[in-house]
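Removed from the display is one protein chain of the complex; every other protein chain stays in position.
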Amino acid sequence: MTWRRLLARLIAGVPALLVVTVLVFAIVRLIPGDPARILAGDFATDQVVGELRERWQLDRPWPIQYVTYLRGLLRGDLGRSTATSLPVAADLGERFLRTLELAAAATVIGVLVGGLAGVLGATRRASAVDYLATVVALVGVSTPIFWSGLILILLFSVRLEWLPAGGTGGFVHLVLPAVSLGLFGAGVVARQTRSSMLEVLGEEFVRTARAKGLAERAVVYKHALRNALIPIVTVVGDQFARLLGGAILTETVFSWPGMGRYLIEAIAMRDYPVIQAIILVFAACFFVVNLLVDISYGLVDPRVRAE
Amino acid sequence: MSVLLRHRGALVGAAIVLLLAVVALLAPWLAPHDPNAMRLGENLRPPSWAHPFGTDSLGRDVLSQVMFGARISLVIGGVSVGLALLGGVPIGLAAGFAGGWLDRLTMRLVDILVSFPTILLAIIVITIFGPGLRNAMIAIGIAQVPLYARLTRGAVLKVKALDYVLAARASGARESRVLWRHVVPNCLPPLLVQSTLFFATAILSAAYLGFLGLGAQPPTAEWGTMLSKARDFLRVAPHVSIFPGLTIMVTVIGLNLLGDGLRDVLDPRTRIA
Partner (left out) sequence: MTRLLAVLTLAVLAWAAPAAAGKDALVIGMPTDVPIFDTHKATGLHNGSILNQVSEPLVLLSTKGEVIPWLVESWEQSKDGKTWTLKIRKNVKFTDGTPVNAEAVRFSLERFRKHSIGKATLAIVDGISVADESTLRITTKAPYAPLINTLGYHWIVVYSKAQIEKTGDDNVHTAPVGSGPFKFVHHKRGQEVRLEANEQYWAGKPKLKTVISRPYPDASARMLALESGDVDLIFQVLPQEAARLGKNPNLVVYTPPSARVIWIYLNTQREPFKDKRVRQALYYAIDREAIVKSLFAGTARRLHSPGPAGSYGYSEAYDHYGYDPEKAKRLLREAGQPNLTFSIHHTPGRYLLSAQVIEAIQGYLRQVGVTMRVVDLEWGTLSQMAAQPVDKSQIQAAFFGWRSVNGDIDSAIQDFGSQFWRPAGNNISFYKSDEFDRLLTFEQSTLDAKKRLEALHRMQEILMEDAPALFLYGEPQIWAARKSLKGLDWNPLESLHPLHRAYFEE
C-alpha cells in the first residue's frame, strides 16, 4: 500500500471526525441554560463561570466558539471536570487505557472463538458441528451484552466462586468482563468467517488446489482462509468499534474502571466537559480503527497491494 | 441439508415473532397479575405456581411485567423502524435518482455515519434531550437512517442498470415511470429483511439504554429497565435477572432467524450457503 493512498485515506476520514466534533460542540449549546454555567457545573462560583466564558468565547457567535473549541482540542485541552475541577485529559488517559485493555482482550477472544467456530462450520458443512456452531453464533449475536455479563457473574462468581465479579486488582478481574464482551463479538465473527470461507472454498482456485492433491489442511488454512480474510478483517474491525460501544455496558456490569463507565457516571453527574471528551475519544477510536482496517486490506489482499 | 436448516430456522423465527406479537397484543388479558401491583410482603420470591417468573423487589409479578414489556418492545421496534424508513428511504431515492454530485455527497455522509454505533448516538441525543423511552426510540430510529438510505440507493442503482430498464429508456419511455414501476418491487426485499433485523437491534438497543438508566424509566416495564433494577439482588433473587434477559434473547433470536430466512428467500444472491 502506497503512502499516497494511506494519506488519501487519512484525509478522507477527517471530515467524519469533524462532523463528530460539531456534534459534540453542539451538545452543550443545545441544552437549555447558560453554556458557561453548564460547563462550569452547578457548584462553581460566579468567578469561575466568568473565566470559562472568557476562555471558550461563549458570548461570541457559534462559528467563533467552534474555532476556539477546535483550537483547544488541538492543544489537548479538554476542559475541566465539574465533579473534581481537575483537567479531564489527565483522568481520561488512565480510563481510556483500561477500556483499551478490555476491548483488546475481548477482540482476541472474539476472533479466536468466532474464527474457529466459523472455520469449523465451513469445513464440516451441514454436520452436527456446523449446526452447533451456527446456533452458538446466533445466540452470541442475540444475547444482550449486559445479560450475558450478569449470567456469567451468577455462574462463575456467585455459584462457583471461581472468578471475581469485577473491580480491579489483577488479570483475574479481566477474565469475566472480557469473555462477556468477547462472546458477543464472537457470534458475528463466526457467521462472517463461515460464509466467507464457504464462498472461497467453492472457488476455482481451491478446486484446483484440491485437484493438485494438496492436503486438505493446507487448502483450508493456506489458501482459503487467506482469501476469506478480507471480509473477515472488515468484520473484526467493525466489531472492535462495536466493542468499544459495548464496553460501556460491560464496564457498568463489572464495575470496570474504563471510559465507558466514566461516561455513564459523567451523564449522571451532568459533567459535560467529561461527556464531550469521552464521545470525542470514542469517535477518534473509530476513525483510527477504520484506518487500520484499510491498511490491513492492503496487507491481506494482494490485489490491493499491487496498486 | 443446510437449506433445510435455513427453512426450519425461518419457521422457528416466525413462530417466535408471532408469539411475541400475540402476547404483546393480548397482554392485558393474558397477564395473570397487574404488572404494577406491589405487594411488598411478597418481594423477591422465587418462581412458584402463583408467580411463574417470581416477584421483583417490590413484590410485582415478573411474568406480567415481561408480558407488558413485550408490548413496549413491539412499540419500540415499530417506531424505530418507522422512523428509519421515513428518514432513510426518501434520502436513498433522492440520491439514487439524482446521481452526480448529490449522490456522491450523500453517500459520503452516509459512509461516515453508518459505522457510528447506535448506542453512542443514542447517548448523545439523550444527553441533550434527557432520558426516557421516547427520546431513546427517536435516537435509535435516526441512527439507522444512513443504512436505510444506502440500501434504498443501492436498489435504485440496481434498477437503473437493469437491461429492460435501459431498453425502456432507450425506446423513449418516460424515465420516471419506468423507474417507479421497477424501483419499488426491487426496494422491498432488502428493506424488509433489514427492517426485520433492525427490529431486533432496536429492541436490544432500547434494552441497553434502559439498563443504563437512560431509556425507559421506572415504573415502565421495559425489559432492559427491569434488568437494571434487578442487579442489586442478583444473589438473593437471580430469577429477576434471568427471565427478562432470557426473553430479550429469545425475541432477538426469533427476529434474526426470521430476517435471515427472508433474506434467503427474497435475495438469493446474498444467501449464506
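Letters A and B name the chains as they come in the text, with residue numbers starting at 1 for each one.
The definition used in the following text is that a contact is a pair of C-beta atoms (placed from the backbone, for glycine too) under 8 Å apart; a residue touches a chain by one contact, two chains touch by 3 or more.
Note that the structure is a prediction, hence the values are computed from the model and not measured.
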Contact with the hidden chain, among A:Leu6, A:Ala83 or A:Val293, goes to A:Ala83
Given A:Ala8, A:Leu30 or A:Ala268, the one touching the chain that is not displayed | A:Ala268
Specify the residue from the set B:Ala149, B:Leu191 or B:Leu234 that touches the hidden chain.
-> B:Leu234
Missing-partner contacts on chain A, residue numbers = 41-43, 83-86, 91, 94-95, 98, 153, 157-158, 161, 164-173, 253-255, 257, 261-262, 268-270
Residue-wise, where is chain B in contact with the chain that is not depicted?
-> 36, 38, 40-41, 43-44, 57-59, 217-219, 229, 231-236
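Everything that follows uses one rule, which is that only the chains that are shown with their structure count from here on.
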How many Å are there between the centre of chain A and the centre of chain B, using C-alpha atoms for each centre?
-> 22
Of all residues in chain B, which touch chain A in the complex?
-> 1-2, 5, 108-109, 112-113, 115-120, 123-124, 126-128, 200, 204, 207-208, 211-214, 224, 227, 231, 234-235, 238, 241-242, 245, 248-249, 252-253, 256-257, 272-273
Residue ranges of chain A in contact with chain B within the complex | 15-16, 19, 23-24, 26-27, 30-31, 125-126, 130-131, 134, 138-139, 141-147, 150-151, 153-154, 158, 191, 194-195, 198-199, 202, 238, 241-242, 244-246, 248-249, 252-253, 263-264, 267-268, 272, 275, 279, 282-283, 286, 290
